[in-house]
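Missing here: one protein chain of the complex. Every other protein chain is in place.
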Amino acid sequence: MKAARIEVGSSVWFLLRDRAAVVSMAFLIAVALSAVFAPYLTPYANQGRGEPELTAKFKAPGIAHPFGTDGLGRDQVARLMFGARRSLSMGILVVLAAIIIGAPIGMAAGYMGGWADEAIMRITDVFLAFPPLLLAIAIAAALGASYINAVTAIAVTWWPWYARLARAQTLSVRERAYIEAARSIGVRDRVIILRHILPNIMTPIIVQGTLDVGTAILVAAGLSFIGLGTQAPFADWGVMISDGRLFFLSGRWWMSTFPGLAIFLTAMAFNFLGDGVRVAADPRLRRML
Amino acid sequence: MAFLSFLFRRLGLSLFVFVGVLILTFIVSRVIPSNPAALYAGARPRPEQVQEIEKKLGLDKPLSEQFRVYVGDLLVGNLGESYHSRRSINTDLRLFLPATLELVIAAVLIALVLGIPTGVLAGAYPRSPFDYATRFAAVAGVSAPSFWLALIAQFIFFSQLGWLPLGGRVSRDATLFYPIAAQTGFYLIDAAVSGNWKAWLDALHHLILPALVLSAYPVGITIRMTQASMLEVLSETYITAARAAGLSRGVILFKLALKNAIMPALTVVGLSFAYSITGAFLVETIFSWPGVGKYVTEAVLNVDFPVIIAVTLVVTLVYILVNLLIDLMQALLDPRVRLV
Partner (left out) sequence: MTLLKVENLHVQFTTPFGIVRALRGIDFELDKGDIMGLVGETGCGKSVTGRSIMRLLDENAEVTEGRIIFNKTDLLRLSEREMHAIRGDRIAMIFQDPATALNPLFTIGGQINDVLRAHSPAPAAQRRKATLELLASVGLPDPAQMMDVYPHQLSGGQQQRAMIALSLAAEPEVIIADEPTTALDVTIQAQILDLLRTLQRERAISVILITHDLGIVAETCQKVAVLYAGRVVEQGAVAAIFAGPQHPYSRGLLAALPRPGSRGTDLKVIPGNVPSGLERIDGCAFAPRCEFVMERCHRLQPPLFSLAAEHQAACLLHEDRVHG
């Protein structure tokens, strides 16, 4: 137990020494706060929710509107803040849902072994045989275009990654002496899985999850960009890029630029943070890097 | 012998996966939608259209029977027709698939040529300024939304610098005055075969920008994976042994370690391919590139479901074949698999 505490303490210390990870964390907290408190931070909250302001169409960035306005006169800062609510939540929900579906399946496969393991692994093979996004497009199209259907579609194509990760971790934990001991004295499987295996496999899954949120945001933005995600009058960052696309080369560059930057920086921040957490959680990597 | 048994196992697995893909796409197209016929009929269908399609797809029959018809059609190579344009999807794909593959292959090549040497050097000199710069670039590459990058690239290289065309596969001049005789559908190949070098240059000119944009993500993962695999290999005992035997750094890095590091790095070819396809689906519209990506995005707008399912199936089949090829190549390169 004592060793475990030293381990966690030194991991946190190590993470805080990683400048890129700390800056990323600060950036993500700022983005998250501006999303949560968007209604109180902007005077244009109603425009953020989609209400047009036809007297202020296509205003270039200036003092009143730092990021300009769109074709319906909506303040792009407000749009971006309200868009963050959807883009961030899509990324996080996709990863959470994928973990909730994938981790138990992977644990079951690793714990039971035998034909069940084989069957589950072959099923994940089938899901991973699709190029990313492709299956999600098909499922989202089948379900109908909407925010929640986009999340569902991506999560359904993403869970196999977590199933495989959970399985590999379960396999390595299962062989440990205390699990063998617990089984030999007749502790029920359910108890072993919940008490002993689950806590031990969570760390790598959380690390992977952090890394994946950035990618999930990108994929979700992609679905929104082609029209299968968030629907008007609401917008996420993908939709905003799509809305500004046709005006981009004709001088109204701001509409697509800022939401693109938002996705870019957020995805980068999740990557740096995830890398930092991964290295901090793995002593072997710390030595190598 | 070991290789043959590997070959058969691997072929078996691919076949199995393909059957799984058939089942999964069947589920997506017939089980998930609440009313498949309405979905197939497109946006705002008339009731009699829906009924017609219901009969055509056999939706009144049990699922097992439907599946038999579905697979039967696919086995004879019939992908159905678009209810939006009323065109055969086979014909459309024959036109669009080569365009996308040409773009994707170009992006994969860029990713390998740029990514592997960079990753090797970054892995060989850990904690050097080059390593840090490379890692930053790699993260940037995997974080930029491709459809946004496409717009920025057009702004810089078309609007500002005027170096590269805005979009399309060839310019209007080329189509009018020196048209490419389509054989394979890969313009660079077709133009080269017929000695139409003007058109070849023109096609290359059009290919550069979209291929570069698509390669951003693959370059990022190629760098990351090569660098990680290089780091891993350099910590192996056989590298210490090579140093202890007095081999020079150059030989160790570029002869010994590179060969070991390139094996796992070959998997990035598959990944690069997959991500380039994903990218193609998002940016082809922006570049007016007449490929399957543009085809699908238009199908999404027109609620043209049969097209979406058919493209999903065909592109996935291509991806399965690519992965099969890569695995076989890896096995051939590895004496531990090749020989016993």
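Observations, loosely collected:
Labels A and B are assigned to the chains in the order they are written; within every chain, residues are numbered from 1.
In this text, a contact is a pair of C-beta atoms (placed from the backbone, for glycine too) under 8 Å apart; a residue touches a chain by one contact, two chains touch by 3 or more.
Since the model is a prediction, treat every value here as computed from it, not as a measurement.
Of the candidate positions B:34, B:64, B:160 or B:237, contact with the hidden chain is made by B:237.
Shown as candidates are B:68, B:94 or B:259; the residue that touches the absent chain is B:259.
Interface residues of chain B facing the missing partner chain: 236-238, 240-248, 251, 255-256, 259-260, 263, 333-336, 339-340.
As a convention for this text, only the chains that are shown with their structure count from here on.
If each chain is reduced to the centroid of its CA atoms, chain A and chain B end up 23 Å from each other.
Residues 13, 16-18, 20-21, 23-25, 28-29, 32-33, 39, 126-127, 139-140, 142-149, 151-152, 154-155, 158-159, 166, 231-232, 235, 273-275, 277-278, 281-282, 285-286, 296-297, 300-301, 303, 305, 308-309, 311-312, 315-316, 319-320, 323 of chain B touch chain A in their complex. Those residues of chain A that touch chain B in the complex are listed here as 122-123, 125-127, 129-135, 137-139, 141-143, 145, 214-215, 218, 221-222, 225-228, 238, 241-242, 245, 248-249, 253, 256-257, 259-260, 263-265, 267-268, 271-272, 275, 288-289.
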